[in-house]
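Every protein chain of the complex appears in place save one, which is left out.
The block that comes next holds chain A.
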Amino acid sequence: MFFSDLKKMLKENIRDYGMFIALFAIIIGFSILTDGVFISPRNISNLINSVGYIAVLAVGMTLIIVIRHIDLSVGYLAGFAGAIVAILLTRYNMSIFVAIPIVLVLGIVVGLFNGFLVGKVGVPAFVVSLAGMMIFRGALLQVTNQTGTIIIKNQTFNNIGNGFIPDFPFINIEGIHVVTLVIGILGICLYIISEFRNRNKKLNYNFEVPSMPIFTLKLVLVSAMIGYITWILARYNGLSWTVVIVLIVTALYNYLTNKTVLGRHIYAVGGNPEAAALSGINVKNITYFVFASMSMLSALSGILYTSRLQSATTTAGMGFELDAIAAAYVGGVSAAGGVGKVTGSIIGALVMASLSNGMNLMGVGISYQYIIRGAILILAVVFDVVTRNRNS
């Protein structure tokens, strides 16, 4: 009974769970192959922090691909935005609370312009963003022209990419970051409560729900995963500010896409633009919004990256767009539009980053790394296409 339920659930939701299973397999695989170095607190903390600036891009890219477009400009826009924030901080001695909003608004303005060209004028997004890619690459070189790499000395800013959240001042347990542990436990509780509420609501309406043992299994597995990661991080330096920012962005976008009218309209436009337009949805406005959000997240990505390096470099942002697009596809976003979750793309980003990290630890050459990551990308999309065809 239990196993047949499990089999049925896995079969029906293979696309939703596939990435989790893949991530799990990758983690276990690399942990064995590297004699546990991969799973060490230091490495996991480093891995998660290094994926931050791609993760926020992947969130924005999810929506872009959902409405059947693409944005290639995000990488160099991130690099350019990072350089601007560095200039504002060093040359004009601005506070980060002024400099960061300015750069985010800059991102929004760029995105609205992209959205205008795509949605109103009708230029294909590929061309618009390819042009943007060249323009921002040039702009980045121009602003860093005289100085070369801009070193940032502002410690508050550098903390965003390198610092960790503070611990309780009074409770000190040797080797354990208590605040992180508390947040992790709260997270698990919230997760369990919301899952139960969801289940009860569905039962109320006589919807199909997984059987109790399956449901429990899912709760236990996810809780264990959150718990374990929390435990690992707590034994190192705790939660980093990067992770906090990524979690906030993910939570916001997850809420936006799942709970709001705007989110529903975005998926409707992606699912069938003609039907959406005839249902009274303004497809242009949706396009503007999605491109503006993408470019704002690019600016945020640039801030995270610049802060992590504590400097703005002349080549910052190179290839970010491809990592973000790959993360979205690996995370189950459909190229046909209308399908894809932001949480999936975050998992996708983690999968790709884990692959690089694990292969680095094993000493695999960079040439092989690219080949293997490319193969994984194709595998993930083939899997997606095949399961989709089988379902319909």
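Quick note on the criterion: contacts are C-beta pairs under 8 Å (C-beta built on N, C-alpha and C of every residue); 3 or more make two chains touch, one makes a residue touch a chain; residues count from 1.
One rule holds for everything that comes next: contacts and distances are computed from a predicted model.
Going by its UniProt record, the hidden chain of the complex is named "ATP-binding cassette domain-containing protein" among "ATP-binding cassette domain-containing protein", "Carbon-monoxide dehydrogenase medium subunit", "Electron transfer flavoprotein subunit alpha" or "Aromatic-ring-hydroxylating dioxygenase subunit beta". Looking at A:P169, A:G280 or A:G365, the residue that reaches the missing chain in the full complex is A:G280. Of the candidate positions A:L63, A:L181 or A:A268, contact with the unshown chain belongs to A:A268.
The set of chain A residues touching the chain not shown comprises 201, 205, 207-208, 259-262, 264-265, 267-268, 271-272, 274-282, 338-339, 392.
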